[in-house]
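Partial complex: the chains shown occupy the same locations as in the complete assembly.
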């Protein structure tokens, strides 16, 4: 009979070393390697010059403000959807939830361009109602607000999924008790539902913030015309004019990004501190509010949002995939499916890219889930002093622009790995590891917040049944955090599926990903082919989600995020 | 692989170049990686830092970057016999890099635009107020060279850029973004590299390309061998190939102006003699690049 | 305040087929105190949840005075009913401290500052939890949680108070005190109270009326004395109070209450058919000379006395008390002082 030194918290002995190793490999090692190079090259020229540049601080400020407002937008959008769809008697919940996932899939630049198109002088929509601004009038999206808005659209699903998982864990009687106390729906929301689902809420907001801090695509399109430089666009420009000091500069800028994201996390930790979110009693049923006369309005609002964030960019995408050239007005005479023929029939690269991206994102999503369930469990249950540090380290890689992370991995793996002597550089494995590192935070967040809400007696009952750690992990814990686990898998999958900036530097012959392919096509002027490919990717994802929907009955309750 | 090529050429072009080279040198296994200039440089430099660069040859946008690498000792000198057929300004005297084609930057305009510009100066006129867009040197290598080139032209200079800014011009993104912006009618005029609008126009896009009368700037997409190459012989063969008549005809077919003397121009371009290419001094440009980027940034309110 | 009327109330869940509540009609008079008894799963909680407005009736309606609270179509939301409830599973808010939990109904009603603090303090004092005001529910024992739920329920002035096994986790002393608290609260506020419990003694002690349910149906409503003395049917007889139900030959006429002479006659004709159900309460079974012979089946120590199960000669079981220990297998002579035909 084994005795353990643990204080009844039931963690197996290997858990701590495991978590440490994971964090070391996925975060400490690449970040450390980057920092080492940065410090080395800082000797060649002072980084102090960079730091004393007022322009830098201006970008820090812009990064902060765009990310902050972006987070707010994401919280409003994603939070609104999550609340309305889980707690109210909205019709067509499943479909709305399903559609709400999809904007994550549409490359941000496509969304940005379609919004620009929609609000600009050539907007068919505005032209139709005679409100199109004259040629050359300033574009309202080229602003902090515009960037924040698109950040919000892009990251709303993060908040949605994370919060939804939290809402599903609410015990019904807590909500009912509040209503009977006389609290109006709004008060119940404010005083009971939101505070109780705060872990999910805060996790969603934090990850959205971190994601905004690291975003490149949107500020590149919307920020630069307005002279707004965020740290990622700044980093990009440093790479463009590569000089002897570049590595030092990059390291400094990355460190700034890391600090910003850690600040975001500290705010999250601060919000959650000293609170107890363990659900008392049996969850498993959600109280549903009636909207009554407001239902129509709410439904209209939801569908309108879906139209704006999904239908419109998608229509733009489809339109440009069918147009012979950019800017040619689409009419029955000009429509052509040449682009689709080109990718489906002629380009061998398409098939390879589909295979690569699919296997990479599936492997990352499910592989990471294993890692994050263990890490999340450790973070919530352990009283270790390292918990804060570990969560911060897990988060930073996601905040760094993909290009920086990719550089870190090149620095790490360009030479064969010491001792084993194998080189993974140029293979698909380096992309996989980089994905693990980059999306660790995305996968971890919802799982951690779900663990926070878990009623401990459920695990205890399993322990007393004789279930060892792995056993109860599989039978009890994972099914109980299933909504969060499902959210985590789907999020990582969606994001990895059209990921660009990490794989852009790490791919080589035979390992190109969809993101890279679309980018290269677009960059070399084959706009319509790129658009066609994007459309196909969206179709593929929808198809996969439909398959998931068909399997939903056999999966634990709540895993499929659009099912109630 | 027998040879690894890093290039910023568009996908299809890179593939065509490699295919041509393989046809000329059967049996060689050539790997290539293509990406935008910032990414390629980031990748390459990270590899160099890690002490194991994978590339043997580079074929990238501008001489300025290669000049910097030459000065850092990262390039290998090779005096290609084909250089004799080229203008002296188009290759490094020591043989560290050789230009392969001319990619000029001119003016694109939407066919619905009221004014048809013919000169750079036109874009500073009131008719173009708020309608001009150009690539940012932070996103496009050609854009900086273009700015440095125009800065050296009397009557234009940095004042020209200041006038443009005052006229509501913006600097954003790369050439692709400019093309989209103008083709979609969001802006009416833009600075852009020649081949994009010419190709798109052929496909029916509502755009027109102009070689302004003051002259155009050009980047020359030079090729170079890395000093760390493990396949020096193959690398030299590659340089020879891209400079050869055959290689140059390949570029021509892809729609570029070949750098080699006595070649034709692609369809849609005016005769070679009528294109006035403004000169640029690579070492000089390199020396000033940081200052110029800053100057440009200051004018356009970039980075603050 | 006004009468609370349940009118042919029914509820069927999607799952489970059988109606959880089936055609229940019931009037609780203004300021009444109704105890709802019934075996586990008979629909007590469901009735309370419909009264509170958490479940929509599948059929029938609920009225408070003239006002229709709910029927199969419409429903006044719980927050507009001015009711309070102790949930069987407490329904505490884990993110609020004990004091915040208790003070929340006041906060919602816009009562704040000194007044709220005072009321919260009073409510906590009533359940002996003054010193726990700043704890979180998760750090309390089961009974303490239940007491917080109680305090929260009684802190406002609701029209209707719904109590779902509010004392299930408390020891006897605390129960007695809490019963006292309920009684006082009821007297003071005049609220209509509905009290679900499985403890008849509690129900009898507190309620002005007792309703007995089984399998979703209402079996009988009456005053505690009435329902104890004159239960209708096997189910109520078995549920209210202790006792054994004997199957004996039907006695003459429609007499229902039998004394010992009558019982002797009945017992004499044991072999006869048909039979009727006759309830015999243990306190009515006296161990005395010259009675019926019975064998001791089991003996349970209850503190105050021993609870016996006895077998009549034909094997039917009877319950009785004894102040003295007896042994299993002993033969006793018993007298049945009273019995009631169900």
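By written order: A, B and C. Residues from 1 in each chain.
Definition applied: a residue touches a chain if its C-beta (ideal position, glycine included) is under 8 Å from a C-beta of that chain, and two chains touch if they have at least 3 such contacts.
Because the structure is a prediction, the values reported are computed rather than measured.
Peer 1: Report the copy number of every chain type across the entire complex, expressed with the labels provided.
Peer 2: A x1, B x1, C x2
Just so we're on the same page, only the chains that are shown with their structure count from here on.
Peer 1: Specify the contact topology among the chains shown, as one of line, ring, star, complete or other.
Peer 2: Chain contacts: open path, no cycle.
Peer 1: Quick one: which chain's Cα centre is the longest way from chain C's?
Peer 2: Looking at centroid distances, B is the chain farthest away.
Peer 1: Quick one: most central chain, C-alpha centroids?
Peer 2: So the chain sitting closest to the middle is A.
Peer 1: Please compute the C-alpha centroid of chain A, do the same for chain B, then give the distance between them in whole Å.
Peer 2: Whole-Å distance between the two chain centres: 35.
Peer 1: Could you grab the centroid distance between chain A and chain C? Build each centroid from C-alpha atoms only and quote it in angstrom.
Peer 2: 54
Peer 1: Based only on mean CA positions, could you tell me how far chain B sits from chain C in angstrom?
Peer 2: Whole-Å distance between the two chain centres: 89.
Peer 1: Where in chain C do residues touch two or more of the other chains?
Peer 2: Residues of chain C never touch two or more of the other chains.
Peer 1: If we count contacts the way the header does, which residues on chain A are in touch with chain C in the complex?
Peer 2: 171, 173-174, 176-185, 187-188, 191-192, 195-196, 198, 275-282, 287, 290
Peer 1: Provide the residue numbers of chain A that touch chain B in the complex, in ascending order.
Peer 2: Residue list for chain A touching chain B: 37, 53-56, 58-59, 113, 116-117, 120-122, 135-139, 142, 220-221, 224-227, 229, 233-234, 236-237, 239-244, 246-247, 324-328, 334, 403, 406-407, 410-416, 425-426, 504-505, 507-509, 520-527.
Peer 1: Tell me, which parts of chain C touch chain A in their complex?
Peer 2: Residues of chain C touching chain A: 52-54, 75, 77-85, 87, 89-96, 104-105, 107-109, 136-139, 145, 152, 156.
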